[in-house]
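Only one protein chain is missing; all other protein chains are in place.
Labels A, B and C are assigned to the chains in the order they are written; within every chain, residues are numbered from 1.
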Amino acid sequence: MGLEMKAKKSPLSLLTIAGSKGRVTQRYPFEEPLMTNEFRGKIEIDESKCIGCGACVNACPPNALELLSSSSGTKTLRYFIGRCIYCWRCIDVCPVGAIKGTREFELATDDVSDLYELLIHEEAKCSVCNSPYATVRMVRYVATRSPSTEGYVSMDPKCRQEKFVKAIEMRFGGLSA
Amino acid sequence: MSLSDIIERIRSIRGVTEVVTSKSALFITANADALRPLAKEIYWNMGGFFRTCAGSDERSINNCFAIYHIFGLDDRGLNIVVKTYADSKKPELPSIFDIVPASDWCEMEARDLLGIEFTGRTPYRLVLPHGWPNGVHPLRKDYSYDSRPAARTVSERLTLVDTISTVPIGPYHPALHEPEYFELYIEGERVIDVKYRGFHVHRGIEKLGESKLTYQQVNFIAERICGICGFEHSTCYAQVVESAAGIEVPERAKFIRSIVLEIERIHSHLLWVGVVAHLLGYDAGFMHTWRIREHVMTLAELLTGSRKMYGLNLIGGVRRDIDLSKKKKIFEVLDIISKEYIELASLIISVPQVKMRLKGSGVLYREDARKLSVVGPVARASGLRRDVRKDLPYAAYKYASFNVPVYDDGDNLSRLMVRLDEIRESISIVKQLLDQMPPGPIKVEEFAVPEGVVAVSAVEAPRGEDVHFIITGRGGPFRWRVRAPTYQNIPALKYMLKDQPLADAPLTIASIDPCFSCTDRVLVIDSSGIKRTLELGWGLR
Amino acid sequence: MTYGSMLVSIGLALALALPALLDGVERKLKAAIQSRIGPPIHQTVLDLLKLFRKELVLPRESMHILYMAFIYLSLSIVAVGSLIASITLGSMELFIASAILLSIIQAIHVAMPFTTYNPFSIVGASRELVLAVINESALLITIGLAILVNPLMSPPLIWRSTYFLLLLELLIASYIASGRTPYDIAEAEPEIASGWLIEFSGPLLGIIIYANLLRKAIVKLVVGIVLAGLITGNGSMGLLLSLIAMALLWVAYTVVSTIVGRSRVDVAPKTMILMHTTFITLLIITYVLGV
Partner (left out) sequence: MPNKVIGRSIWVFHLNSGSCNGCDIEVLDVLTPYHDAERFGVKLVASPRHADVALFTGPITIESLPKVIRALKAMPRPRYIVALGSCAIGGNIWHTSYSVIGGVPKLLEILKDEGVSIDGVFYVPGCPIRPESIIYAIALIKGLAKKKVKMKVKKAEP
């Protein structure tokens, strides 16, 4: 074993190796980077498609994608490039294909706030108790996908449950505890 | 010795209450007083190796702590897991350190993180930061994760020594590239003792259990245990879950895993050869090895989407396929590498200074290697024929024929030769597997992971055998223990550095290809705080 | 200004400016052998300029390191000057003075790191000391023999084997003294973290790096002067030839240092003693026999 490696070589043959290879340096940033088409870079969220469902947030291992609620009736999908691990799991799980992968890697900056991307969603309010429960877009998405839920889709989970229980009571005389 | 013989011999030891065979291991439950005789029987009489031990807080299930000692009979391709219970109020178990010296660290780790005391040995703090309060054990289920200890800005551990008879190597030291701390006690230029004070990279990933990591998400952390051999960790993790859940991975996915694993091994070994050349003052060797390695990195990006941290594995398969154009590219790159690296490697070992310093330095004798259960190229350079790819074949390795290079001298040169030979074997494995790759799907989408199943899996990383142990929970692991190869190899440094010239110390430390971020991982994911009753049986299936 | 002193001034200016540039050439050449582009040739100058713009921090707040650094620098400049003057003016006295200055510079070079109390720099300095004891004495003995041969007057009529041996031994001793692989143990060995330089920073580091470059230039210039003296004798031709020889030696040493690895601290002294005693003995024999 290791027979080829035992060959005696003169230290000078380094110069032959160097001579035959020449200079291999890629002159980036003046030339193209040494990159393949398969590279996973930063993600791009399409604001016209995103419904703010939070599937990507649940899949994201480092919490680079977060869904933050504010008191002003909005829900913000926050993408922090500085924590992203570029695994593209969010792309796998997005139900509407709103997330696209790019080959972008030139992300250096001197200000950490440059690394945030915010997508602000308006929140839908429950038709009964008026408390916010999901983004307007998500409500519409659910309504168009399964029209049979129409009666419930405009309520938050709590009111929905109450209404459902009531409906069953009316029809079957109630659920036993 | 047949399997039934082994079971018979184990059953004959007093205190063994249960022996169960499963696909991934032989599971034994024993009383505390049977632990030492069992260890002696398996480790010395049967010629087994010690993989690791894992503590677990099972008070929510059976009101006990438990320790799992994992042994391996390499020649039979069998894992043996011994479970012993410890009292919930005063957890105490007999130490097997004097019988199995390799158990030193994992016992102390269980003591630090779970508060299990080991009788019959001197305890010391291993994993937790220096100022960590006594009696607080982060791996216990009742540990409140939101309390970070106050960050200290002065360290008691690092005191610059005032006599020149101690040379601190680390934590920020150009020979290490990683924050670890060795204190070398020297007499003149000769090392007389070594102290390792590591665990600077203890990132405590338990916290993540709390942030509700799912089985699939853990894959990506597993990959980030180590930036050089991350794919081995994620493969090992995926395999251990697949084995616990009984998921049948498509053949094509297994081939892709094996191919990428070997590509990672090539890059890792080339990296190491470069670093050694640099340590020996032969910078041109470093530059040229890394020049060759760059082809492998680009290839990895082509196959997986990233130069490192491939993000390729999921439980149930892989995310990207290898199509024809990629296959062609792999062959091209492998041809370039195999030609150039042999030329370069023979040049490097012909440089007189390099050869002189590698030969006969940092010797690890076969008996010491056996005693410490060292793994990977370190074991193979000391005459131990250990290779998980052969002993417990996983992924697609059973379809490839390859040699396991073994050298007997145990010095730094042997360790270099083992790795150089392995690059060649890896190239041949990739080529063989590419030719045989079957068509078909690359992952299974639908599966369920049952709760309370125990499983073990091992993968041969570039640095040696990588062991993952799991107890499944709801939605994520209940207990996940990782034993990285360097964890097993660092204790051997004490034997390798002793009575050696100081000048050889960085080289010898580097010769085990230490990966401290693996070692310090303490990757234990705990789905804490969830009250449940869980039937903890062995992975019967 | 006389013609001679003008020549000396030009020579001195060149000899003070060249080392920083030659260091740039060294880095560029190394890069080429390593298949890459490498830094611009004036990178070392840029590095030095940057260091002088940084904050001055004194190790252990002690002024005497700064004092030693200045002595190191000024003695190096004086030594360069006296070497240049010796070949230009053909002054054997100045050549002898330079040899003495060189040994003082070397002593400061070895002593300085001991004042920092850093374990790495002390280990580095102790190793430098071991190598310096052997190599410096060999270098000084050889320079002494060179003075006996008296190369600065006029070129010899016939070339004797003594001259070849003399140049060879000077080459070896100056190569080792210039701190390159395999004998750069004191600065570069990884277990001692850049060794004796570790505690110095900012302008202080700048002074020491520049003075060290001068020291490296001096040991090459000595060989260049002996060679020039043997070929052209003193005067403007001698000055030119010795400066060219210094530059060429710098390039040649670079190539040699790239293709070898680093020796070990316990092996290097043995090899050096063996090498030096053989050559010096041969040198003395040929000198006495007059062949």
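Convention: a residue touches a chain if its C-beta (ideal position, glycine included) is under 8 Å from a C-beta of that chain, and two chains touch if they have at least 3 such contacts.
Since the model is a prediction, treat every value here as computed from it, not as a measurement.
Within the full complex, the chain left out of the display is in contact with A, B, C. Contact with the undisplayed chain is limited, among B:237, B:290 or B:495, to B:290. As for the chain not pictured, it touches chain C at residues 27, 31, 34-40, 43, 46-47, 49-50, 53-57, 190, 193-194, 197-202, 205.
Mapped onto chain A, the interface with the missing chain covers residues 23-26, 28-29, 33-35, 39, 42, 45, 47-48, 50, 52, 61-64, 80-86, 104-122, 135-137. Touching residues on chain B toward the chain that is not drawn are 129-130, 138, 145, 147-149, 151-155, 157-158, 171-174, 177-179, 199-208, 211, 220-221, 224-228, 230, 271, 286-288, 290-291, 293-294, 297, 306-309, 515, 517.
Convention: only the chains that are shown with their structure count from here on.
Across the two candidate interfaces, B-C and A-C, the one carrying more C-beta contacts is B-C. Work out the mean CA point of chain B and of chain C, and you get 49 Å between them. One simple way to say how far apart two chains are is to compare their mean CA positions; for chain A and chain C this gives 60 Å. In chain C, the residues touching two or more other chains are 33-36, 258-260. Those residues of chain A in touch with two or more other chains are numbered 11, 14, 18, 21, 24.
Per the touch definition, chain C reaches chain A in the complex via residues 32-37, 255, 258-260. Partner chain C is touched in their complex by these residues of chain A: 11-12, 14-15, 18, 21-25, 27. On the chain C side of its complex with chain B, the touching residues are 30, 33-36, 119-120, 122-123, 181-182, 184-185, 188-194, 258-267.
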